[in-house]
Every structure is written in C-alpha cells, then in structure tokens.
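The following block contains the structure, expressed as structure tokens.
One chain of protein is taken out of this complex; the other chains stay put.
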C-alpha cells in the first residue's frame, strides 16, 4: 500500500434537518491537512447539500453552505454527484452552487469541482477507494 | 369537553434499533394512572413491536416485550394494528404476541386487546382522538 | 374535527409523508417542515403523491425551512401554501389537534 | 477489491437498503444489522429487491439482531446467510473495506 | 389558547429543538400560553449547561434558559430519559451518588406524569422530533 490513501467521504443526508452534513464537512476540512487523495460523494438526499441560495436567517442557525466553496482552496476538488439522485429530486446541475478549484497541474486554470456521474460510475468510485467515511 | 380525554399513542418505529418504542411504552404505563381513555396505534414499523419470540440475550440489552403483556392489567386494552402495515411486512396476527385483558363490564371475561383495522379505520380513530402522542 | 399533520422528513429518505397521506382523514392539513419541505417540490418522484392527495388534504410548507435549503418558491407544487412560524401557530389553533409524523 | 456493506435501517422506513443495492458493485457483501434485519424477511414488499440483487451481491444478516426482534430464521429469504458478531468481524476482514449505509 | 410542546431530540444533531424554539417564540408572540415544554428521549440533552457551541451558531441551551426566564416557561426534563443520558440536577446528584450536576438554568427534572398532565391540561400538544 502506498503512503497516500484514497479517502471517500460519502454524503447521503440533507443539510440542516440533521447535523451530519455539516459535521462531515468539518472532517473534510481537518482531513485536508493530512495530504491524502480526497473525494466526496453526494448521493440520495446528500445532493441537497450543494443547492444554491441557502439562507438560514429565518431559522436563526448557522449557514454553512459557503464552506463548500472554500473546498477548492483546501485542494479538495473532486466532488462526485450521482445523476440518478439529482433526477429523482427534479434537480439539475444548474440548481447546485458553482464550485471550482485552480488546477496546479494546468497553470492554475479554474476548473469545475462538481462532476455528475451515474450510479454505476459512483459504485466504481467506491470500489476504487481505500477508506469510506460514512456519517 | 368532558373530564376524560381520548389519548392515542401512535407507534411507528421498530423496537431496539431506536429507543422510541420502549420510552413510548413507559409513557403509556405512567399515563395509565391518570384514568384517561387510552388507545395505542401500531402502524408502519411500529407493528414489529408486537412480534412474538423477542430475545435480546445476544445483544446484552433489556428485552421489554413482556411489558406489552402487562398492559391489560393497567386497563390498557385497545391496541389497534394497521392491516396494511402488517401485510406489507409479510406478517399476520399469528406473528404477534397474544395480548388479552379482562373485561370488567363482561364478568371479567378474557378478551383480545389487539384489533386489526384498515388504514381508513385507523384514520378515523386518529380523528376521534383528543390528543395524539408521537414518538 | 380536523388534524394538523406535520411531516419533517424528506420523502426520498423516509416513509413519513407516504404514511401521512395514507392515514390522514379527508379535510386535514399537512404542514411540511424541516427536511419535509423537499416533499413540496414539483418535478420529483414524490410530487404525484402530493398532487393526488390534494383532493382530500390541504398542503402547507414552512417558509424559513424552504429558504434555509435554497428551495425557490417557484419550484413548489401548485397549490402548496407557504407559511411562516406565525402561520404554523395559526394552523395549530385552527385544527383540533396535531399529529407529528416523526 | 470488494466492499462489505452494512445496512442498519428497515427498508420500509428508509431508503438505505435500496441505495445500497443501487450503488454496490458486483461481488460485494451486504450485512443487515439492527433494524436492517427486517430486509432479510421473505414475503414482504421489499423481498424482491433483495432476491433480484442476489445475482450480484451476497446477503448476510446478524443473528443476535434477528433474535432480538423475534424473526425466525425460517422466515428469511432463501440464500441469506445468518452470522453472529464473530462472523461480522470475519466479513470485515475478508472484504477490503466497509461502507455503512446509515 | 393553552399549548404544550414536546421535544424528542438533542440540540444540534437534529433540527427538532430549533423548530421547537422558533415555534414557542411565535406562539408566545401570538399571545398563547405555553403550559409546558417537555423534553423526552434525547431531547433531555437540551438541558445541559455544559455546552460551548461555536460562536457563529445558535446557543440552544441558553436560548431556552433566556426564554424560560423572560416568559416563566416550565421546561421539564424527563427523569427516566435523563438518567439514561446523563442529565443531572442537584436532587438526582444526591440520589444517584454523582459528583456533580449539569442541568441548565430554567430546566427542572421531573416524571413522565408531567407529559400526561400537559396532554390533559393543554388545548394542543405539538411534538418535535426525529
């Protein structure tokens, strides 16, 4: 086994109704300092975490959606979103926040972090990971 | 409104996976002392609470299923089980614990506490209640 | 006699909304709160369940929970009414009792 | 490379088992624990989902959780294997990693 | 109208306690009486003064305590549920031989009869949970 492990953070829950989305993101931020190969998966209600326009003022609780936009600065640039989960919820890529990162291997060109994949591709990504984090 | 209210305790969750079934039953036991008109509803995974043959020895946790058999002694004798929920789970009345009470109005004849009702009858029972307890 | 039903779970994750619709008597009100607000969106695999139930039930959704999740009101199923917490309290008073589909 | 998937929720209450079956690659193992054991019963509205997935996945169920819930082994879908906690540990070791469908 | 509220989940993990707080505030503003707020299941975890939430998020226990002080709310934590989960007041500390207690200001620990009484005395019972 190499020194670097493939970490996959699996997000299946909606934001705010429960804390799993936010506390999972806290793990990703801390984990970014450990220089592993990091990916995030958004399936089922996890896709709601990336919806744009979140405004928690009326609830009086913290809005953590801006943190997803900071992931690129932490070198977390692989966010896989399952197509089938989006479709079942009537969502398209346009409903999600535009998330980007600067590709150090390509003269710091700005690229999209979100990659929409099929269920089958997602299953393969899980297979190729070394550690699956579930919340 | 009369002095006696119609209490309906609604059970929708399986036993042991979460504590709601057991802590709900604790409310019913305490509530029995208050001499209200008490009914229990078992719908969705709540029907699993009444399955016979529960044995938690292998988990090392408390088995509370015998408590349902004591309900008759607390004058809690109306346990409504939704037919559609049983059927979806491949269960019949034979899979449930036999629960009985002694009918004070009928020379203490032993009668069945469990009454299987349709979704529509259950909806009517909810309508006729004064207070719905949800766990 | 009428019941205010609250549903606080996503219809894609749990069976709460489905059970509510099955076991709510005609004339009841259904208020979607917390993650339940996703059930109010049109164009989803759960939308038909709500649309079909509208002949018997009136549907409401809690605005502050919608906004928190970035759900635009234009994305709601036609006929679902948006209320704030004051509206939630009013619905509690206008109906005879509350059933929470937890 | 193979994954041990654990499912701890009733398929009638949550979407965990359904998602596991959709997103588990061929050759994986699925262990039903806690309220997930209800997914191993035959004659339910969820049984076909498990039976159909058996061509790609091997299904196990945790005995102590079955017994706690009063589920007789005669009620299990044919081909679902019962293991105890030692078997759970063995499955963890025999597969390369664990995915918990919480 | 006389309302009672039941909270079944702990702070932060679920939105239930925030929903209950926002609902309680709205009900008070509309002039309704809150007969009781009953904390059950993991809801008892709302009543600890040991929390130190992030500065940029709501302090749920403090918000309950302030609301209780301002409006004379009766915040009742179920004793059986509290014992399972480690919420302790002075009386429970003595009875169970604990070396401290963690109950927050404005909360009291009492029995399940308080929930039944709320069901009898109130015009509506509104439950927030998981």
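First chain written, first letter: the chains are A, B, C, D and E, and each begins at residue 1.
In the analysis below, contacts are C-beta pairs under 8 Å (C-beta built on N, C-alpha and C of every residue); 3 or more make two chains touch, one makes a residue touch a chain.
Predicted model only: the values in this text are computed from it and were never measured.
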So which shown chains sit in contact with the chain we cannot see? A, B, D, E
For the chain that's not shown, point to the residue among A:20, A:64 or A:126 touching it. A:20
Check the options A:7, A:48 or A:101 and report the residue that touches the missing chain. A:7
Chain not shown, touching residues in chain B: 16-19, 59-62
Under the stated touch rule, tell me which residues of chain D contact the chain that is not displayed. 6, 8, 33-35, 64, 84-86, 88-90, 92-93, 97-98, 100, 102
Across the whole complex, list the residues on chain E that are touched by the chain not included here. 10-13, 41-42, 45, 48-54, 61, 80, 83-88, 92, 96, 98, 100-102
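The rule is short, and it goes like this: only the chains that are shown with their structure count from here on.
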Quickly list, by label, the chains bordering both chain B and chain C. D, E
Contact-richer chain pair [C-E vs A-E]: C-E
Measure off the straight-line distance from the CA centroid of chain A to the CA centroid of chain D, and report it in whole Å. 27
For chain C, jot down the residues that touch at least 2 other chains. 8, 12-13, 15, 34-35, 64, 84, 97-98, 100, 102
Multi-chain contact sites of chain A, meaning residues that touch two or more partners: 16-18, 44, 59, 61
Of all possible chain pairs, which ones touch? A-C, A-D, A-E, B-C, B-D, B-E, C-D, C-E
